[in-house]
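To keep things clear, I will list the structure first and then write my remarks on it.
Only one protein chain is missing; all other protein chains are in place.
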């Protein structure tokens, strides 16, 4: 069973890792993003993720479903944090288990790359000098909506 | 600081994950191998890792040092288990943190690939039918020893 | 017909509001909605020329036809992860 969440609650990496694993799996790949103390050389005191939460949940579920198909494993879990975060806090965590390691690595990498491309969340950095800025991001590709 | 171990003690994934991380790091990649319930379709009840432990420790340290150089991060940890393992037990765990995700992913992948190529450990599978077999492995490349 | 428009991050700051209800003629498209929004002046006029849009939580083209009650979100370049 895949699992996803977009949440204001701090992410517990070990709990995400425990969402995956099955007796036929030989490999677990895990990734997490953490808040750095600087961006492009500028000291950061913390940041804030704004998100279109309902859409982000739907997009994350879609990304994880695609990853599960590629990995031939439904043991894929991903969670993205929203709200204010301090240095060292976890912004995103992804876990995949699969029979073989290439599948697990590639699926975990796919999920983080797709999150960066299309999850509707935005990051405002707070700098040590008191300024803040919304970070430049990726323009999501528009899919043709089909029947509406 | 890099960290490595080759051990008969069960591996705690969360403890390995905690070996990495630094305030300049934005990404943590983690991999673990777990004992599957079957290999090439044959049901497995458990397995046993034999190892040339002193050399394996030296090789693992060398692999991790190379990974750290590639990742431009000394936050690389790796541990390999020896002895008898049951289904679902962790055979190997690798954690890397780095400023950027590509570095972390690639270093973690590098460590597991190199372990498979040259760590002097051997795996005997125990099958449900009572038979056992040493698994076919990789012939390690010989490095010219240089001055001896 | 009425559609709800949601704004996020920098867009929200430009517009000064997280959401607004806009009345449009029947069969109006996303692009027509964007023109109407820019026509409101002030911060709205400063919305980027090219802006991504989601209709009912799916990314949608500018020629997507809207219907009564649609939830239309202006999506600034995303920066998750």
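By written order: A, B and C. Residues from 1 in each chain.
To be clear about the criterion, a residue touches a chain if its C-beta (ideal position, glycine included) is under 8 Å from a C-beta of that chain, and two chains touch if they have at least 3 such contacts.
Quick caveat, the model's predicted, so the values are computed rather than measured.
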{"item": "Among the chains presented, those that the missing one touches", "value": "B"}
{"item": "Residues belonging to chain B that touch the chain removed from view", "value": "33, 49-52, 54-56, 58, 80, 91-92, 112, 115-124, 134-145, 148"}
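The rule we apply is simple: only the chains that are shown with their structure count from here on.
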{"item": "Interchain contact steps from chain B to chain C (minimum; 1 if touching)", "value": "2"}
{"item": "Approximate Å spacing (C-alpha centroids) for the pair chain B, chain C", "value": "50"}
{"item": "Length of the line joining the C-alpha centres of chain A and chain C, rounded to whole Å", "value": "25"}
{"item": "Numbers and ranges of chain C residues touching at least 2 other chains", "value": "81"}
{"item": "Sites on chain B at which at least two other chains make contact", "value": "101"}
